[in-house]
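Note that this complex is displayed minus one protein chain, with the remaining chains in position.
The block that comes next holds chain A.
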Amino acid sequence: MTSLSNDVLLESRGLTVRFGGLFALNELNIDVRNGEVLGLIGPNGSGKTTFLNVISGVYSASAGKISLGGIDITREKAHNISSYGLSRTFQRSRLCLSLSVFDNIALGAQRTLNNGLWHNVVQRKAFAAEARKIAEEARELLGVFNTALPDKLFDPAISLGMIDRRRVEICRALIGKPKLVLLDEPSAGMTHDETDQVVDEILGIRKSLGGLTIIIVEHEMGLIERVTDRCVVLNYGKKICEGKFRDVAADPVVREAYLGQA
């Protein structure tokens, strides 16, 4: 077991999640280095999304340890973890469709905003100043996508198409200036062309923000190949391989996990 180095942002040691008798994650050791894009791949049910859910606090670990930036977050509640600089998107869109794009994105900046009743109800000028600041930041982020999205800031989220909803989710995850972003299947529910577009956009955002660490779960191998620096392959909750995508893809153990024994 290695000790924490400055280079490692997220570290999981012996991380285990059990659902009854099923080991969704089985003694998983994963290091995520500062500034890298880590691809998390594996067949269906291999524990990829479970890993994202447990580090973001949606599930709690049965055993093992997770630390983020050197701080032990294993027992932290979901609502505290975001304050350590972690945010995420979800496999199935979790936007609040009846709210405006602005409201949805503001949620991502929630912990930087003043939530006091007095501030919100009485000090309306201070509140409006906050709202303006968030609107400006949101427009800037949406502008990265090179679409008409900034003009739709106050439209209801339900009026957007699938790809725009995904973009809004990504903006919501980024507006709080996190250190680590978890992207859970950003290509889900989109066509091949749309996926390509989103990949370019993710790369563009990374360039413009600089130094952002990303864990990306994806089935679309083209996307993984283009964006990731490194990949971890899971199967039955265990890490079976780790390395550059090209090496991982050529690994016979990985091929067997995906395709079954020949």
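Assume a contact is a pair of C-beta atoms (placed from the backbone, for glycine too) under 8 Å apart; a residue touches a chain by one contact, two chains touch by 3 or more; residues count from 1.
Basically, contacts and distances are computed from a predicted model.
Participant: For the chain not present in this complex, what protein name does its UniProt entry give, out of "4'-phosphopantetheinyl transferase superfamily protein", "Sulfur carrier protein ThiS", "NADH-quinone oxidoreductase subunit D" or "Branched-chain amino acid ABC transporter permease"?
Facilitator: The record names the chain that does not appear here as "Branched-chain amino acid ABC transporter permease".
Participant: Any idea which of A:G14, A:G35, A:P156 or A:G189 touches the chain not displayed?
Facilitator: A:P156
Participant: Taking the full complex into account, find the residue in A:T49, A:S67, A:S82 or A:T228 that is in contact with the omitted chain.
Facilitator: Answering carefully, the residue with contact to the hidden chain is A:S82.
Participant: Where does chain A touch the missing chain, residue by residue?
Facilitator: 56-58, 77-83, 87-88, 90, 94-100, 102-103, 106-108, 110-111, 113-115, 117, 120-121, 124, 127-128, 130-132, 134-135, 153-156, 172, 176
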